[in-house]
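I am attaching a structure below and will ask some questions about it afterwards.
A selection of the complex's chains, in situ.
Every chain is named by a letter (A, B, C and D) in the order it is written, and numbering of its residues begins at 1.
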Amino acid sequence: MTTAMNSQDGMNKQNGGAVASEDLVDLKCVFERPKSLSDKPFHYCPGCSHGTYHRLIAEMIDEFGFMDNTVGICPVGCAVFAYEYFETDMIEASHGRAPAVATGVKRALPDRFVFTYQGDGDLASIGMGEIIHAAARGERITVFFVNNGIFGMTGGQMAPTSLIGQRTTTSVQGRDPRTTGHPIKVCELLSSLEGVAYLARVALTSPKNINTCRKYMRKAIRAQTEDVGLGLVEVLSPCPVQWGMSPGDALHHIEEDVVKEFPPGEFVDKLAGPVKA
Amino acid sequence: MLEETILAGFGGQGVLMMGKLLAQAAMEEGTSATWLPSYGPEMRGGTANCIVVLSDDEIGSPVSEKYDTVVAMNQPSLQKFESKVRPGGTLLINKSIVPIKTSRNDVNTYYVEANDIAESECGTNRSANVVMLGALQSVRQKLKPDSIEKAIAHAFESKGQNVIDANLKAFAAGMNAIDARETATP
Amino acid sequence: MPAKMQLTKGNEALAMGAIAGGCDCFFGYPITPQNEVPEVLSYELPKRGRVFVQAESEVASINMVYGAAAAGKRAMTSSSSPGVSLMMEGLSYIACAELPCLIVNVMRGGPGLGSITPSQGDYFQACKGGGHGDYHSIVLAPWNVQEMYEFPALAFELADRYRCPAMLLADGVLGAMMEPAEISDDAPPPNVPEKPWATNGRNGRAHKNVVNSLVIDPYGLRDHNLKLQAKYKAMECETRWDTRDVDDAEILVVAYGISARLALSGCKLARKQGIKAGLLRPITLFPFPSKQIAECATNKKRILVVELSAGQMVEDVRLAVNGKVPVDFYGEMGGVIPSPAEVCEKIVEAAR
Amino acid sequence: MDLCQIHADRCKGCELCVQFCPKHALEMSEERNAAGYHPAVLAHPELCNGCAMCAQMCPETGIEIYRRQKRARQDAVNQG
């Protein structure tokens, strides 16, 4: 048995209820749907981690007790329907502009918990200006960033985060650095900006990493709630369909290849040091 | 001649290909044709359908209100599109995987065991679409079988003669699949 | 302190009018000729505990407005022609999501980078649809500094009432000129309607709220569009217009904003020459006073439309009278302001 | 009741739970669910220890995990 789940790390404490059973022990539910996650089945492809990340976010909202206090901003990308999946107030932003929309919300309502959920096309291609400036201004928002190295929704075109050599519908011969450049590493890029309070990357490829992701997410949320600055957690996520791989192979590909270009870890953590405004 | 057809099924059942084969065959004959797929956010999985219009004349609308023919390769498609058949029109149902019957009794309905025939004739149910095309051909006959065979050869050219032959076989089997007209029994 | 006559610059009046109109949040990016608007607000809003953010771009500005409006606040941005063009996607989103907000366009000479001099070349963009899809904003066209002060409040009010964007369409002259205007530094807070739809955190609300412009089912989107169209129809009761000396006029001049002022002087000059000219000034450009123009035009010989453009509103005037009265056009472009004498000349020509 | 409860109708047959179950307690079903997928099933409930690896990996949040506990110490997991 490896890494047994424990309730501090993502169990849904509030929701655990005793279940009657015939013998001397009760069955207690230790893992179930977070309250902040709606009942609606996801529209994602089999094995897509968008669903996983949604669940983790909902767990966090439950854990922090923020369901009544949250405004979430959805991207345009496969997660465009994310507003159907969370039980919090939700806004559908235009493609790439979630950080600007979040700025509008957070400035208007400084005591709400405001998060954006963004894909790599959304955040690192069309929305580059908005994320950089939100970070530079130190907006007190939390960014959940899904890097799957592709434009999933529009049918698998190259993203700025696609690996060199990756075949996509707009790079059928494989991504060529001479004409399309090298993958943009968002964490590395943002780390020079002083408004950033927390920045981390993790691959959503195993229960262990999922736990690590929870730890990072907590900090990224605290970066907002403790008024330190912008927090962002980048997850390396599979797109089995557009990568043309089985879900299992897609996770292996991340662990074998993607992490080489996108090393996981914490890049900025201003919570660790003295909290400053 | 103006022939408006909906072909519908699960994504993966090759309904888009069925439609393309019809349109390609029409082109071979110099008949006008349009092929229009449903495109939506349900990109992956789910149902797929396409509309094919064939005409001797310039084709205006690539869609219609009612259709001469509806081919339903699965149950959701039958439920979604059976109402679209013109009274007196034709409804083909893939009996292999559609357990229900149509409720329409004002249309000519044919139940074809497309998957089973494909499996027995070609060893795989992947040719069920071409079997169904054969069945369609046998009941509507708007195009020459020849042209469809040419279209099959053209479409599977890159996949080699074996695949072409298998599909030609499926087509032939489909053409022989319907013996008698069945009208719907509700 | 009650409102007081003050010699005020149009842009400054607009900024103070926004405050009086209950603007909670301003997001904007500098551009001439409206820079006093963000400059005044960058100081005056925070002083009042409200929000000023200098956005990194106009694209960001309009999306920040989207966010703050979704949160239930009175939010606005201000820009000039090229900057407003960059907002077209965002504006279409706002209209579709039915968010009330205010967008100010102090127009300058276009197209392209053009010039910073006054213009009315963005009428089509404001009234017909600069962004994609069938949508409208309420469009208000002030013609003096007093209206520059008063219209932001009106715009917010109408925007809230109809849950739609409102646009204030001014120009470089109205922004830069000073006039006496009754202005208050501490107007009482306006009545703002409840916004039960706002995404401001559930805070006990039984259901979550969603602000959205995506309706993936065509029939759903059709219905949403029909709802929008019905709303635009319902807005017709908000049509505002103004007239000067139209009753006995044989020539009806139709003009808005700064052009209406040039036209008013032109009409006066024409009357001195014995030509009975009157002015109809659309105040709401959307909804457009089509009926009022058609009615007013019944006993007129000709209509002359005056614009600082190649001829944009003139199309709506032509559509309004539908061939019943001939419609002439006089326009200047690129920041050139015709003098009243030139307008008068055109009136005289029309009267011939 | 099994420690691992799979909502078959939510399952999309991605097989991740099967691949990540350390006890090999899960298998893919031959049946199709309403959406047309072959769902995962707890083929060997006796092997399952409720470790929740499967649930962690399930992108559909389609798995619930229960844990046995003495009736008197109902809150134990909260200190776990």
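Operating definition for what follows: contacts are C-beta pairs under 8 Å (C-beta built on N, C-alpha and C of every residue); 3 or more make two chains touch, one makes a residue touch a chain.
Everything quoted here is computed from the prediction, not taken from an experiment.
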Determine the copy number of each chain kind in the entire structure file and write them next to their labels.
A x2, B x2, C x2, D x2
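Going forward, only the chains that are shown with their structure count from here on.
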Averaging only over C-alpha atoms, locate the centres of chain C and chain D and give their separation in whole Å.
59
Distance between the CA centroids of chain A and chain B (whole Å) is 43
Between chain A and chain D, what distance separates the C-alpha centroids? Give it in angstrom.
24
Multi-chain contacts only, two chains or more: what residues does chain B have there?
41, 45
Of all residues in chain D, the ones touching two or more other chains:
none
Can you check the complex and tell me which residues of chain C touch chain A?
24-25, 27, 51, 53, 55-57, 59-61, 63-73, 75, 89-90, 93, 97, 199-205, 208-214
Chain D-touching residues of chain A, taken from the complex the two chains share:
1-8, 10-11, 13, 16, 18-19, 21, 24-34, 37, 41-42, 44-52, 54-55, 206-207, 210-211, 240, 246-248, 251
Residue set of chain D touching chain A in the complex reads 1, 3, 9-10, 12-16, 19-20, 22, 37, 49-53, 55-61, 63-71, 74, 77-80
